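With one protein chain withheld, the remaining protein chains of the complex are depicted in position.
Here the chain labels run A and B in written order, and each chain numbers its own residues starting at 1.
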Amino acid sequence: MSQELRHIRVKVNGQWYEADVEPRMLLVDLLRDVLGFTGVHIGCDTGHCGACTVIMDGRSVKSCMVLAVQADGSEIMTVEGLEKDGQLHPLQEAFWENHALQCGYCTPGQLMSAYFLLSRNPNPSEEEIRKAIEGNLCRCTGYVNIVKAIKAAALKMSSSKAG
Amino acid sequence: MSKAPPEIISLYTQDSSALTLKWLGKPLKPKEDYRLVRGRGTFVDDIQLPRMAYMAFLRSPYSHARIKRIDVSRAKSMPGVLLVWTGDDIKRRMRPLPQATPPPARNAIDYPLAVDKVRFQGEPVAMVVAESRYIAEDAVNQIDVDYEPLPAVVDAERALEPGAPLVHEEVGTNLIAHVHYKWGDVDYYFQHADLVVEAKFHYHRFTGAPLETNAVVADYDERADVMTIYCNNQAPMEWLPQLSAGLNMPYPKLRVVTRDIGGGFGTKLINYVYMILAALASKELKRPVKYMETRTENLQAAAHNAERTCTVSAAVRKDGTVLALRMRCVDDDGAYSRHEPAGMTVWAQVSTGMYKIRALENDYYAVFTNKCPSTSIRGFSRAPHLFMIERIMDRIARRLGMDPAEIRMKNLVGPEEMPYMTPSGGIYDSGNWPEGLRRALEAADYWGWRKRQEELRRQGRIIGVGVVVGSDSAGPNMAQVKMYNPGLPYTGGTEGALVQMTPDGKVRVILGSSPQGMGHETTAAQVVADVLDVSYDDIYVQTGFDSFSSVYTMHSGTYGSRFAPIGLSAVYLAAARLKEKLAKIAAYLLKCPEGDVVIENGAARCAKDPQRSMELRRIARIAYGNVNELPPGMEPGLYSLAIFRPPFQNPDENRRANLALTYSYNVHVVVVEIDPETGMPKILSYTALEDSGRIVNPLIVDGQVHGAIAHGVAEALYEKYHYDENGNLLNPTFVDYLVPTALEIPDMKVIHMETPSPFTPTGAKGMGEGGGTAVQAVISAVEDALAPLGGELGESHADPETILRILKGAARGKSEV
Partner (left out) sequence: MRPAPFEYYAPTSLEEALRLLSEKEGAKLLAGGQSLLALMKLRLLTPTALIDLNRIRELRYIKEEDGWLLIGAMTIYDELEQSPLIRERYPALHEALYRLGDQQVRNRGTIGGSLAHADPSANLPPVMVALKAQMVAARAGGGRRVIQADDFFVDAFTTALEPDKEALVEVRLPPWPRGSGGAYMKLSKREIDFSIVEVAVQMTVGDDGGVKEARVVLGSVAPKPYRAVGAEEVLAGAKVDEGLAARAAEAGTRDLEPPSDVQASSWYRKEVSRVLVKRAILKAYARARGMEQ
């Protein structure tokens, strides 16, 4: 049942990668098993949990609901791409400071959804934050500290921009 | 029943003199979080080994069927397929899994792959190991099985009726275990009560659904003849007998490792079946074998909680004093007894809740059904016990025309009676529970809500207020299992820890636990920092568990809220002993009387002459390398190993025993509004008071409270398994098993009291499961909303349709439920 492989190029966290993949390979498997970005997690089959959320061409998507071949030529950012020069992204800082995680399994997905939210709404209300992460299930935190952390990060990012 | 006798209190009371209270209680940023916010955790599926193969299962579409024939030939011949096994292949390779049940249930034959018969939908029937996940799944689809469907038994009460289909023919009955015990003069109190209030309740079936499913990588090293199993089991050492029996290997050859675990909530206790299968395959193929359960497999067939149907009777005085309780319960444990019926007796002492109830009669049955096997889901055992008592308290209050807060206040154990001994021998360690209730009511503006409830009702709005109290009883004494199976060699509740000061003066800590997000690295580091008074940043706690390096007992693991009371106590002991050794060396080197040595800020000094001091790292260097400087005869090195053993005992001849070390206390006040036309409930306000003893790290404690509330709200309003009469599970995916999102879980207000436990050296109590208090609170609030219309809820789950049916029935002047 092996299939003809497709040659693809994908830019992940600023670097181009090439791979030969079966058309049915999910993007999440490419990122995790082939390219080693294991911060992208798998939590379900049906696209409900959001643990595999990455930014693809500027938009948050669930990488288990995209085929690797569909990402050919695309730019992807995973949780591993948030840090710059060893400095945590303000969202990561805020998640840490507010203990917005426990087991950490949903965290990468939460961060990417929050990243997308803040990329177009730098000053979200609590309701907008909750709406923005409705596609990311968390079983540990009751979302309380996640909402708090996203709020804190937004504040910090907008004040550092203003300053 | 009354204050515990002094000899018991002194037996349990712990010394805490090594604490400095400099590092406990601080909201230090959790150590684990730094790697996790960067996506650098190591979960089982992140482990990649050379030549790794992948396992997948064919699962039964039937809940009960005879397997007539399995044809694996097509699957076996597919390129990339390495191995295809059925139950017969497994039967040839291992003994059946040891059963913890009493006879005749002990005769049940349990293999990780079905042999001859399937007993629940989703039971693994065949397994494939292949070069990739994709090929393994392709091959699974090429296996043909002929089944002969059998009548299923899905109702626990009917399972006990004569002629019911048998889940295990070899057992001859569907009864797993039965216990019947009376504590105190139950009959007397029922005869002399002013009234008896009785109700029947159902505690429904759900699961913990951690975001990471069960997973394992088994790696057999032929040269060393060592089996390494990377897993996400919550208590791997509890299952050593199962693993050893399955693999036919002695314990020293079994290396079981956990790293980061993506949540557990009890569901990951019984994934040892996957560990055995992956390990057998690895041994056969001499290649590492990975298995990552799919979400559908996880929801359908991994681990549910045991359902409970219970008739509760309370003997009550007119003034609201609850004298005694009778409970007749039937637990639906599913098709195999892989962990249950433990929940039947575990925490049986909290059957009387937080109240001064004088006598208790428990008549409990645990039964097999053709449903997914059950285990201990968050709030295990206390939650269904406390559900029954909290629900009956509401009913009693309504019968007497009392406010639900008042009847609770009236019956709560008072601070003057602490430590308090329950009729069943439980010893509630500390707390001022009436004061906690008062504070929670005030924080929630309870009486204000009661007024608004009336006003809004006049405007046609339906508001309900729930107030319940509960206990996060924690750190179990496993001897409770003796209450249904006296022969089981498994008692007590212990944990190990190793604290080593390395030659550079840093501190390495190894725990026996296998946490799933509870912050053990953080809180253990805080306890060590506190005892040794060294910097939190200089303490390095090994992630997860490794049976080749961790200090373990067979209780080791992370379940039953045991880390704060038992695990941290071991850490404390190990650190305190290390501190003593440091002091001894310092006394010798500083020429200071040992009693005058003070260990502070990373140095040892002589109290009488502060000039005489030395940094701990110098002592460490001497202890490992410059050993001729050590006191004569002293053993070099700075290793300190401790295993904490609470003074637990076996149940006495009256089945009285303390079955948990600490009893955190919580009060939840919830306000819900019901849409009168759709029955849709909405939480307007959620307040929780928590007293879990000394708080080691408030960030972590608050996080646990939030999580427990979220699970409780989910169970009460969103998450429920639906089986049809043939044992088909109707909602086995995240499409229809409704895990709530950030839009469903309400914001919550958490307030604290902090009454240290006298029974742990740190004063901390176990917490985090919440004891199911949130379920009780939400259901209580919904019933409170419906009560003026004559509605009552019989279950621990209330969906909008159930609520609307009650509203409609009430509107027509009759109940449909």
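In the analysis below, a contact is a pair of C-beta atoms (placed from the backbone, for glycine too) under 8 Å apart; a residue touches a chain by one contact, two chains touch by 3 or more.
What you see is a predicted model, and the numbers here were worked out from it, not measured in a lab.
Shown as candidates are A:Gln92, A:Ser113 or A:Thr141; the residue that touches the absent chain is A:Ser113.
When the whole complex is considered, the residue among B:Gln48, B:Asn141, B:Asn601 or B:Asn654 that touches the unshown chain is B:Asn141. The missing chain, though absent from the display, is touched by one residue of B:Asn370, B:Thr741, B:Ser780 or B:Ser796; that residue is B:Thr741.
Listed for chain A, the residues touching the missing chain in the whole complex are 1-3, 6, 22-24, 26, 29, 45-48, 50, 53, 59-62, 64-67, 69-70, 72, 113, 116-117, 131-132, 134-136. On the side of chain B, touch with the chain left out of the figure occurs at residues 133-134, 137-138, 141, 294, 296, 677-678, 680, 717-718, 722, 730-731, 733, 736, 738, 740-741, 743-744, 799-801, 804-805, 808.
Note that only the chains that are shown with their structure count from here on.
Within the complex formed with chain A, the chain B residues making contact are 29-30, 32-41, 43, 45-46, 48, 78-80, 133-135, 138, 208-213, 260-263, 265, 292, 294-296, 516-519, 699-700, 702-704, 706-707, 709-711, 733-735, 739, 741-743, 745, 747-748.
On chain A, the positions that touch chain B within their shared complex are 1-2, 22, 24-25, 29, 32-33, 36-46, 48-49, 51, 78-80, 82-83, 88, 92, 95-99, 101-108, 111, 126, 129-131, 133-147.
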